[in-house]
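A single protein chain has been omitted from the complex, and every remaining protein chain is retained in its original position.
Read from first to last, the chains carry the letters A and B; within each, the first residue is number 1.
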Amino acid sequence: MSKPSARAVASSTNGMKRRNRVMVLFTLPVVLLFSTFFTVPVILGVYYSMTNWTGIAKDYKFIGLRNYGNVLTDKRFWNAIFFNFKYTICLVIGVLVLSLLIALAINQLGKSSTVFRTIYFIPAVLSLVTVGLIWNELFLRAFPPIGKALNIGFLSTSLLGNPATAMFGILIVNLWQGCATPTVLFIAGLQSVPKDLYEAATIDGANAWQKFKNITVPFLLPIVTMLVITTTKGGLTIFDYIQSMTAGGPAQATEAIGILIYRHAMSEGKFAQSVAESMCLFVIVAIVSFATIKLSSKKQVGDD
Amino acid sequence: MRLSVGGKILKVVSYAFLILGALIILFPFFVTIITSLKTQQESAESFFALPSSFYLENFKSVFQKAGYFTYFRNSALITITSVVLIFLLDPMCAYGISRNLHKPYFKIIHYYLLCGIFVPFQVVMIPLVKYLGTLHLTSQLGLIIMHVTFASSQAIFLLVNYIRSVPPDLEEAASIDGCTTFGAYWRVVIPLVKPMTMTIMVLNALWVWNDFQMPLIILNKSAETWTLPLFQYNFKSQYTYDYNMAFASYLVAMVPVLIVYVCAQKYIVAGLTQGAVKT
Partner (left out) sequence: MKKRILCAVLAAAMAASVLAGCGGDTKPSSSAPKEDKPASSPASQSTPESTPASTGEAVEIEFVQQKREAVDSFQAVIDLFQEKNPNITVKQSVMPDAATVLMTRASTNEMPDVLMHWPTDSQYIQFAQQGRLRPLDDVCMDNVLEQYIDVLKSADGHNYCLPFSCNFMGVFYDTEKFAAAKYEVPKTWDELITIAKDIKSKGEVAFMFPDKDAWTISQLWSNIEGKNRPDNAQYYADLRSGATTFQDDELANDAWKKILELHEYSQGDTLSLGYDQCISDFATGTGYMFIQGIWASASIEAANPDKKFNMFPMPNDSGDIKQPIGLDTGICAGADSSPEKAAAADLFLKFMSTTEAAQLYSDLDHSPSCIKGVNAVIPQGQGIVDILAEKGVLSVASLPAGFEETKRSKIQNVILNGDITGYLTEMTSDYLAACQAEDEQTS
């Protein structure tokens, strides 16, 4: 009895080792790829942010943290950060509320919902640039006539042409496209709720709001967390829509941090400073994402 | 029959809300189609009027003035290769990590790879190009590598969580039955994580197909290597004084992905949601 079992133990530890080695091998391609094509450029970026490189010059010198000093004292940088936060908050709320409403409505309908599901997901398959360009034309040529005809003041001129409303113009387009995937996810989340839970609650005399709050919401929370993280990142790093619709204008009203980085690097000859700006952006995105994850994981403990 | 009055009202409100929303979603497409079929003069007279005749010159110009099919082929090639590579590499890595999270190496690389989620693309944009240049990778190959690399953080994040929720019993049984670790992975784990893999592939296929910034800075040498979004942007800036033609080019750039969506709609939506919602 003891002999074979000892052999079995020996072979299984051998097997374990082999298995372990294979597991390490499994991870290697991605780790190597990630290190070579992600980590190295990031480190290079950190280095360039401490030089006076213009991006064009053949030589440049190390100047320490001066670029960071310039960034942190630059009014444009803080304006851009402020814009991004304002925008991101609107975007996250807008995406969550709208897509949840759409999902609830579609879920209401049962079988006849397929058409709506198909339609509501279409924007997700299009490129941001195409969408931005089309809406750019719509804002100029389609909405003002409608606004004038219906006598709606803010619609009778282009939203994008007014610093006070330009952000909302971009937000509308972002929501038009950005709600598609969340809606689909919410529908799936709603359908994953076991029907008998609702029935049991009905028997217990719960009203619709109580059922929504106590049964539906817990099932949707993981999706909400994921959406908050991805949408926040999307809002903080927004670039394509703005570039194709206002390019930061009018009068810097929509100059998001992504646009500022791009402008500094590409046209204003402040390449190294723009890399420093992007490092600051990295820190901000990391802090915000980390905070979201922490907050939401605390909440989720409750339902587990 | 079983619906209460409240339920009926809710249904009507839902319908009204959804129909209004659907009109908003479809409105830009409507405008794109009618505009691309009109002449500039017609559009100048009325932006909303239906085209008086079937004016196809805009489309003719789009196809004549740019090598649309080359760009289409490039986009397809780059998207398919990237997605296949993502499928081959990421689940394997995520599997290794999720089954060994208690070991320091795997724990460290898990966090290491997750860092990528927080780094905005702008951060690495220029250093990346300089670096790819020295490696002679400012090409389609380089673009594919970069897409796969940038996709990995999110994919690992989603997959690790998913695989952890799948009990290891089945693969262990397969190992005992004489499967190699890879064999067990390929035959047992892959089918088990299929829902999440599908989600990731759909998300990344859409991203790679529509991506603009990365191809712009990486495919900076020859127009023959361009993808559809580059063609479209270039065409737009070259001929925007004629927005009817520009709209024709938008339509032409959207059509392939719309066709794929309509044909494979069920799989795309299912793929997207399967992984996200554990059942």
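Everything that follows uses one rule, which is that a contact is a pair of C-beta atoms (placed from the backbone, for glycine too) under 8 Å apart; a residue touches a chain by one contact, two chains touch by 3 or more.
Just so it is clear, the structure is predicted and the values come from calculations on it, not from any experiment.
Considering the full assembly, B:Ser222 is the residue among B:Ser4, B:Ser53 or B:Ser222 that touches the omitted chain. Checked against the full complex, the one of B:Leu230, B:Ala248 or B:Ile268 touching the unshown chain is B:Leu230.
For the chain missing from the display, the contacting residue among A:Asn20, A:Asn107, A:Thr157 or A:Thr225 is A:Thr157, taking the whole complex into account. The omitted chain makes contact with chain B at the following residues, 40-41, 43-44, 126, 129-130, 132-134, 138, 216-217, 220-223, 230, 233-234, 237-238, 240-243. Although one chain is not shown, part of chain A still touches it, namely residues 52, 54-58, 136-137, 139-140, 144, 157-158, 160-163, 246, 248-252, 255, 263, 265-270.
The rule is short, and it goes like this: only the chains that are shown with their structure count from here on.
Centre to centre, using the average C-alpha position, chain A and chain B are separated by 14 Å. If you check the complex, the residues on chain B that touch chain A are 10-11, 13-15, 17-18, 21-22, 24-29, 31-32, 35, 47-48, 89-90, 92-93, 95-97, 99-100, 105-106, 109, 112-113, 116-128, 130-131, 145-146, 148-150, 152-153, 156, 175, 180-182, 185, 206, 209-213, 228-229, 232-233, 236, 243, 246-247, 250, 253-254, 257-258, 260-262, 265, 268-269, 272-274, 276-279. Listing the residues of chain A that touch chain B in their complex gives 15, 18-20, 22-27, 29-31, 33-34, 37-38, 40-42, 44-45, 48, 55, 101-102, 104-106, 108-109, 116-131, 133-135, 137-138, 141-142, 145, 176, 181, 184-185, 187-189, 191-192, 223, 226, 233, 236-237, 239-240, 258, 261-262, 265, 271, 274-275, 278-279, 281-282, 285-286, 289-290.
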